[in-house]
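Would you mind keeping the following structure in view while I ask a few things?
Here is chain A:
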Amino acid sequence: MQDQRDLWDWEMFFRALPPVLEGFLTVTLLVTVLGTAIAAVLGLVWAMLIRLAPQPVSGIVKWFVAFIRMTPIVVQLLFAYYAFLMVDAMTIGIVVFGIHYSTYMSEVYRAGIDAVPKGQWEATTALSMSTRRTWAAVVIPQALRATVPALGNYAISMFKDTPFLLVIGVVEMVNAAQIFGGNNFRYVEAITLAGIIFLLASYPTSVLIRRMEKRLAYAN
Partner candidate 1 sequence: MLENIQATVEAWPFLARGLWVTIQLTVLGSALALVLAIILGLMAGAPARALSVPGRIIIEFFRGTSLVVQLFFIFFVLPQFGIDLPGMVVGVLALGLNYGAYAAEVVRGSIASVPRGQWEATTALSMSPVHRMRRVIFPQAWALMIPSLASLMVHLLKGTAIVSVILLQDFTFHLDQLRRVTDTTWAYAVVGLVGYFVLALALTLVMNALEARAKHRLGRGPSLREILSPTPTAKDSLSTAGRGF
Partner candidate 2 sequence: MPTPTDPAATPIIEFRDVEKRFGDNVVLKNLDFHVNRGERVTLIGPSGSGKTTILRLVMTLEEATDGLILIDGDPLTHRIVDGRRVRLSNREIKRTRTRIGMVFQQFNLFPNMTVIQNITESPIHVLGQSKAEATRRARDLLHQVGLDDKADAHPSSLSGGQQQRVAIARALAMDPEILLLDEVTSALDPEIVGEVLGILRRIAETTDITMLIVTHEMQFARDVSDRVLMFDGGSIVEDADPDTMFTAPAHERTRKFLKAVLGEGQIGTR
């Protein structure tokens, strides 16, 4: 057995690599990518419904979005997990993350739509464009461009939230690290490894996004 007071044990670190990396690749990344995709699409749906649907639909959607946004994803995961026991936990996780983050994204889209200059709307009227064409050809393309950095930021944020999945028993990266630590009576290497991977993956991405934001700001 290890001396408990050793600060750091490289052998333990390398033994922790396979399970932690597996959790990272098979769960953390997968949930982040699919969850972000769902959030991007659903968020636009919410934004359009709030903007275009008649009352009471738009009002209900607005409240639903606020409700999801202001309540913990952990409780949402637990609710969905027990309410849909026949669905596997991983799928539950992807969908709940997607829905939760779609409520953040809908705000971003709303702001993006509001930022389309008034002249653009007037021009579509002057050209007698249908509502459908106005949105599809003019408003959404312009609104979307500005939302790319925000989508990226939320993807990073979701990435760092994926350990919440451990409340429904999904073995993502941090859960894997914790299990490894428990089995070996030593946590420092495995948990630190998980932290390093988060840092290595999220910091460069956020620098990239900041650069993109600057470019977009110049373009305007």
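Methods note: a contact is a pair of C-beta atoms (placed from the backbone, for glycine too) under 8 Å apart; a residue touches a chain by one contact, two chains touch by 3 or more; residues count from 1.
Behind the choice of candidates: all candidates are chains of the complex that A comes from, given by their letters.
None of the values given here were measured: they were computed from a predicted structure.
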*Direct contact with chain A in this complex, candidates 1 or 2*: 1
*So in the complex, which bits of chain A are touching candidate 1?*
4-5, 7, 67, 70-76, 78-79, 82-83, 160-161, 163-164, 166-167, 174, 177-178, 181, 186-188, 191-192, 194-195, 198-199, 202-203, 206
